[in-house]
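The complex appears here without one of its protein chains, the remainder shown in place.
Note that the chains are named A, B and C in the order they appear, and that numbering of residues resets to 1 at the start of each chain.
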Amino acid sequence: MSRDPSFDVERLGEPTYPSPLVLSSKKGDQISDYVTDDDRVLLDSSLRFYREALAEGLEPPSMEIAGPRENIFFDPKTVCAAIVTCGGLCPGLNDVIRALVMSLYHHYGVRKILGIRYGYYGMIDYHKEVPLALTPEIVENIDKMGGSWLGSSRGNQNIVDMIDFMARRGINILFTVGGDGTQRGALAIAEELQRRSLQVAVVGVPKTIDNDISYVERTFGFETAFSVAKDVIDGAHMEAMGALNGICIVKLMGRHAGFLATQATIASGDVNFLLIPEIPFDLEGNRGFLKALEDRILARRHALVVVAEGAGQELLADEVKRLGTDASGNVRLADIGQYLHQRINDYFRDRGISVTVRYIDPSYYVRSLPAVPTDKVFCQQLAHNAVHAAMSGRTAMLVGIWNDKFTHVPIETAVSKRKQIDPDGPLWLSAVESTGQPIRMVN
Amino acid sequence: MSRDPSFDVERLGEPTYPSPLVLSSKKGDQISDYVTDDDRVLLDSSLRFYREALAEGLEPPSMEIAGPRENIFFDPKTVCAAIVTCGGLCPGLNDVIRALVMSLYHHYGVRKILGIRYGYYGMIDYHKEVPLALTPEIVENIDKMGGSWLGSSRGNQNIVDMIDFMARRGINILFTVGGDGTQRGALAIAEELQRRSLQVAVVGVPKTIDNDISYVERTFGFETAFSVAKDVIDGAHMEAMGALNGICIVKLMGRHAGFLATQATIASGDVNFLLIPEIPFDLEGNRGFLKALEDRILARRHALVVVAEGAGQELLADEVKRLGTDASGNVRLADIGQYLHQRINDYFRDRGISVTVRYIDPSYYVRSLPAVPTDKVFCQQLAHNAVHAAMSGRTAMLVGIWNDKFTHVPIETAVSKRKQIDPDGPLWLSAVESTGQPIRMVN
Amino acid sequence: MSRDPSFDVERLGEPTYPSPLVLSSKKGDQISDYVTDDDRVLLDSSLRFYREALAEGLEPPSMEIAGPRENIFFDPKTVCAAIVTCGGLCPGLNDVIRALVMSLYHHYGVRKILGIRYGYYGMIDYHKEVPLALTPEIVENIDKMGGSWLGSSRGNQNIVDMIDFMARRGINILFTVGGDGTQRGALAIAEELQRRSLQVAVVGVPKTIDNDISYVERTFGFETAFSVAKDVIDGAHMEAMGALNGICIVKLMGRHAGFLATQATIASGDVNFLLIPEIPFDLEGNRGFLKALEDRILARRHALVVVAEGAGQELLADEVKRLGTDASGNVRLADIGQYLHQRINDYFRDRGISVTVRYIDPSYYVRSLPAVPTDKVFCQQLAHNAVHAAMSGRTAMLVGIWNDKFTHVPIETAVSKRKQIDPDGPLWLSAVESTGQPIRMVN
Partner (left out) sequence: MSRDPSFDVERLGEPTYPSPLVLSSKKGDQISDYVTDDDRVLLDSSLRFYREALAEGLEPPSMEIAGPRENIFFDPKTVCAAIVTCGGLCPGLNDVIRALVMSLYHHYGVRKILGIRYGYYGMIDYHKEVPLALTPEIVENIDKMGGSWLGSSRGNQNIVDMIDFMARRGINILFTVGGDGTQRGALAIAEELQRRSLQVAVVGVPKTIDNDISYVERTFGFETAFSVAKDVIDGAHMEAMGALNGICIVKLMGRHAGFLATQATIASGDVNFLLIPEIPFDLEGNRGFLKALEDRILARRHALVVVAEGAGQELLADEVKRLGTDASGNVRLADIGQYLHQRINDYFRDRGISVTVRYIDPSYYVRSLPAVPTDKVFCQQLAHNAVHAAMSGRTAMLVGIWNDKFTHVPIETAVSKRKQIDPDGPLWLSAVESTGQPIRMVN
C-alpha cells in the first residue's frame, strides 16, 4: 500500500451555485442527503489494513464518495453538455446515455445536451458528423435496445481538433463513456483544456466488457454480458452431454482479465475446466490440461471447457509474435480456442479415444443485447453520479463503485494499471470450487 | 401432382384391442372423438386443385389424420417401447421424449419403456450402452433442459445388429426421433423387421433444425431455433448500427433450405440482405449483391446481412470440390460466411469506402436451448400422435402436420425429396418485403 | 356447411394501376408471384368435405388468398392511409403498425400515413387528438416495446363524426386493428362510406388475446400471450410443489373461449386441471372437480389448476345476474378464480385435509409485453397482406390465416359468430392428454 496512487480528484473551481436538487444536509429528516467532501470510503475495508494504518499513524487511502453536492460549480443555464461513447459495444450504453440526459435535464435543468456520433471520430469537424441535440423525449426508449444509439468507434483522435470542436459548440461538460483507451483520451483532453485554461469538466463512465478497470469494482454491462455468456455455456453443456464422449469448448471475451469467463462459468455450474489469462497452464504432461481432460472424459464421458480469449497466450508465443500489434498498438491475440480444438482432437486421436469435440465462439453476441435489470439500475446510478460530479466542477475523473459505494476516481489512477483476477483470492477459488478442476494445471 | 407419391400408411395388422382412452365416437357430446380411417386431409387445400381433381374425376391425394383410434393393435400389457434420438441436437428433443413416455404410460398403461443411449449407436449390443428404463418420474423435468437427455449420435448402424438388439429386449415399438438420415434408417429397420415377419411398429418423429422434411409443414424445435437466431441477429443489428458504415454478417444453419435464416430474418425486421440456398445470387456486377450492399451503405451507413450456410455454394465451386464429402457421404459445404466477410472487405477497400465489417456465427447455439412454449405444445402433440399411431399398429411412418392437422406420412414419401423454400411463393416474398433487398441479385 | 356465410370480399372498383412491386406472374422464374383472383383456399381441407361437395356437385366454400395483386386500385401518390388500434392491448400491436407503415412506404411509395391516437376516440374531431404523421424513421424501433404506440381505447364512436374526420383529412385507406367490436365498427364505417359513395378502403387486422375470431385460425399476439402465461404457470407449479399439499390456481384471460388457457396449459406440461368456458363442469359430486382434485392431492400431494376467466359462469349464475352488463353491453363475469379459491379451501377444511392454496392472477401482464419472434413474423405478414388488400381496393374485410394461407375474410362473416374450442376436437384432447384430468367432470 506504500506507493498508492493519488485519489485526489481535480476540480475546476469553487462551487458557488446552490444545487437545484433541494435535498437535505440533515440526517434523519427523511429527505435524501447531499454528499459532503468528508464522505470518503476506505480503499481497503479489512481490519488488518485498519490496524496497519493505525500502527503507522497514517491516514489510509480513501476515495471520494459520489453523489449530489449542496453547491455546484456550473450554472445549469450556461451548461452545454456532450456525451460520447467509444470503443466496442457494451450492454447498457443506451441506459447510460438516457440517464445522463434525464439527469442533466430533469435534475439540473440543463437544456443543451449534445450526442456525439461515432465516438471521438465525431468530435473532428472535418468528419462532418453532426452531433444530435438530445432531449428526454428523444432518449426515452433507447434503453430498450442494445448497442450504442449514438454510434461508437475505436481509437483516439487529434486532441487539438477535438477541443476546437468543443470550443466551437461551447461544450463545457464532456461525458466520455468508454474503456481504458477512451479514458486516456479523456485525460489528454482534460489536460489540454487545463493548459488552455478552459473550464470544462471531463467526466468518464468506465465501460469494459472485460471488467478490467482498476479501482472500479464492477463496470456496467458486465452482468448482462456474463448472463448472455451463461446461456451460451448452457447450450454448450447440452452439446457435450448429448454426444458420445462429448467435449465442448466455449471461447469468451477477456484479453487480459478472465472476469467474464469466470462469472459465466460459476453461473453455469456445469463447466469442468476454465482457462483464463491470469492462470497459466500446461497442455502436456501429467499435470497438464489435456491429461486432466482425459481423466474427466474417462470418468464422466463428457466435458465442458470455457476459455477466455487471452488465456494460454504463452503456449502460442510464436503465433503471437507473428501476429504483431493492431493499429492501436495492442498485441494481437492468437486464437486459443481453435488451438485447443485442434490439440484436443489430436490428443484423443493419438490415444485412440473416440471423442466428439465442438467449438463455440459467440463473439460479439455477448455484448450487443440490452442490459439486464441489475445492470439497468447500475447504469442509472453511474450516470446520475457522473452528472453530479460534472455539475460540481470535478474533472479528469471517472465514476466507479468501491465497497458498494459510488466513487470518484482520477482517470490517471484508474488507468495506471489493469485489474485482473487475483489467483490467490476468493473469486478464483469460487471458480475452482465450481468446476472441480485441479487447482493448478502446471507440471 | 401427376406423379404424386403414395400416402398409404403401412399397418402391422388388424386393430383388435379396444383403446383404453375412453373417448367418444360421437360428435357433439363434449367428449373428445376418436379419429377414424376416413379422416384425411387433402394434400392441397386450394380451390384450383379441387377444380382440377373434379375435372379429372380423380380422388385427390390426401393424408391420414393422426390421433387416437377406437381400436388398437397392441395389447398395452405386452408392449415394450423404445425411444431413440439421432443426429444433431434440436430444441424440444426432451419434450418429445417426455411426452412419449407420459402418453405410453398414462394414456395406454404401457409399463416397459426403454430410452436408447446415443442414437442408433446405442442399439448395437457390443457398444455396451445399456438403455435406460423410463418412467414418468424420471422424465418429469427433462423438458426444462435443452439437448437430448438420452444422448444422440450421427450415422446409421448395422440393421441386423439393431434388430437383434430389439429382439433380445422384446421391443415391439420403436420411436425414432431424427432427421432425413435417421428416418431412412428407420425405414430400413421396418423393412427388415417385415422381412423377418416381426410385428414391430417403427414410428418416426421428424427432427430437423432446417425444417426441410417433405410433406411436413413444420418440424419441432424450428420455432425455438429461429427465435434464438433472431436474438443473435438483434445483436448483430446493434453491431452494424453502432459502427461507422457498419456491416454485420450472421451465418445461420441451413444446408439445403433457408427456412431458419428466413424466419429469423423476418422476425428481426432489421435485416437488409438475406442469402439462402434456394435463391442464387451474383456477387459482382451491377445487379450483384456487392453493388446492392454498396448502395445500401452509401444511403443508410449500415447494413445487416444474414446468410444460410448452404447459400452461394455455386460461388465456391472449387472449394466445394476440394472439400469432398464427409463420412456420411454428405457434400461438405464451403464457408460462405467467411468468404463473404473477405469479399466485402475487399470490395469496399478497393472502392476506398471505409467500412467496419463484423462476422457472427452462433453455430450450435441456436439448437441447444430448451424449447419455447409454442414448440413445447407442438412437441407434445407430435409425441402423443406418434404414440397413438404406434399403438394402432402403424409402422414405417412418421407424424407430421399438414394444413394445420396432425398427419401420418409414410417415411418413404417423406424422404423422397427435400423440402425447400419456393422462390415464387409467399414466404420468400415475405422475406423480400421485410428486407427490402432486390428481388433478384443476378446479372 | 349448408348455411355457410359468404366469403365474397367487397371491392371499391376496378384495379387499373399496375403494381409498383415488379413481381412476376410466372411460376418457376424464381421471382415472387402476384396472387390472382383464382387463388382461393378451401374452407375445409378434409377429404370427407371434398367427397360431400363432389356428391352434391357444388363448388365448396373457399376464401380469397391474400397477397400482392398485379393491378391495384389506388394510385399510391393519392393515398392517405390511416391506422387505428382499438380495444385492450395485445402483443404485436407495434409490429403491425410498423409493418403497415413500412409496406405502405417502401412497397407502394405511399407518403401520407396517419397514426390515429387512442382508438376510435381519436377519430372524433372535438376530442382534439391530433393524428401522428408516420414515417419509417418514426416507427423503426417501436416493435421493441409492448403496448400500442398509438394508444388505444375501448368502445365505438359516432360513425358520422368519424367519417367527417376521415373526409377532412382525405383518408382513403383505413386500417382498423382491433377485436370483434372494433371490426363491427369498421364494418359500419365501410357501409356508411359506401352510402356516401366515398371510395375508401377499410381493412381490418383482427386482434384478440382470446383468439376467438371466426374463420381466422390464429390472431397475432396470441402466441406471445400464452408464452407469458406459461411462465406464470411455471411459477405456480413451483408454488404448488413447494408447499405441503400445495394447490395453486392460475386465472387467465378468456371470456368465451379458452384458447389462451389451453395452449398455456399444454405448453406447461405440469397442469393437472384446466377449466375453460367451453367445457362445463360440476364442483360437487362424485365426478365433480373438487372430488377429482381431492383424489389428486391424496395421490400426489400437489395440484396445479388453470382456469379461464369465463369458465364456470353457470356455477355463479346469481352473481352474474347481480353484476349485469358493462358500458359496452358485455355481460360482466363473476370472478371464478376467487370463487374456486374459496370453495377449494372450504372443501378441504370440511374434510380435515390440510392444504396450502395459492391464487395467482397475472391479469394484464400476459398482454403487454413485446411479441415473441413467431408472432413478429406473423404480424409482418398480416400487415403486408392488409396493405396489399387495401391497395387492391378491397374493403369491409380483414386479413386472416386459414389452412396456413393468408386470406381475406369479409368482416360481416368474421364477426357473425365467435370461435370457440371444439369439445370434441383435437385441441381439447391435447389438453386432456396433457393434464390427465377426467375427460368430463360432470355428474
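In this text, contacts are C-beta pairs under 8 Å (C-beta built on N, C-alpha and C of every residue); 3 or more make two chains touch, one makes a residue touch a chain.
In this text the structure is predicted, and so the values were computed from the model without any measurement.
Looking at C:Ser46, C:Ser152 or C:Gln381, the residue that reaches the missing chain in the full complex is C:Ser152. Across the entire complex, the residue among A:Ala264, A:Leu340, A:Ile360 or A:Met397 in touch with the chain not shown is A:Ala264. Summary of contacts with the chain left out: across C:Asp231, C:Asp335 or C:Glu412, the touching residue is C:Asp231. For chain C, the residues in touch with the chain missing from this view are 89, 118, 121, 145-148, 151-153, 231-232, 234-239, 241-244, 248, 358-365, 367-369. Touching residues on chain A toward the chain that is not drawn are 22-24, 27-33, 38-42, 45-48, 50-51, 53-54, 59-60, 62, 65, 67-68, 95, 98-99, 103, 106-107, 143, 217, 223, 226-227, 230, 263-264, 266-269, 279-280, 372-374, 376-377, 380-381, 384, 403-406, 423-426, 428-430, 432-434, 436, 439-440.
The chain not shown here touches chain B at positions 141, 144-145.
Operating definition for what follows: only the chains that are shown with their structure count from here on.
Centroid distances built from C-alpha atoms place A farthest away from chain C. Separating the CA-averaged centres of chain B and chain C is a span of 28 Å.
In terms of their C-alpha centroids, the spacing between chain A and chain C amounts to 45 Å. Shared contact sites, meaning residues of chain C that touch two or more other chains, are absent.
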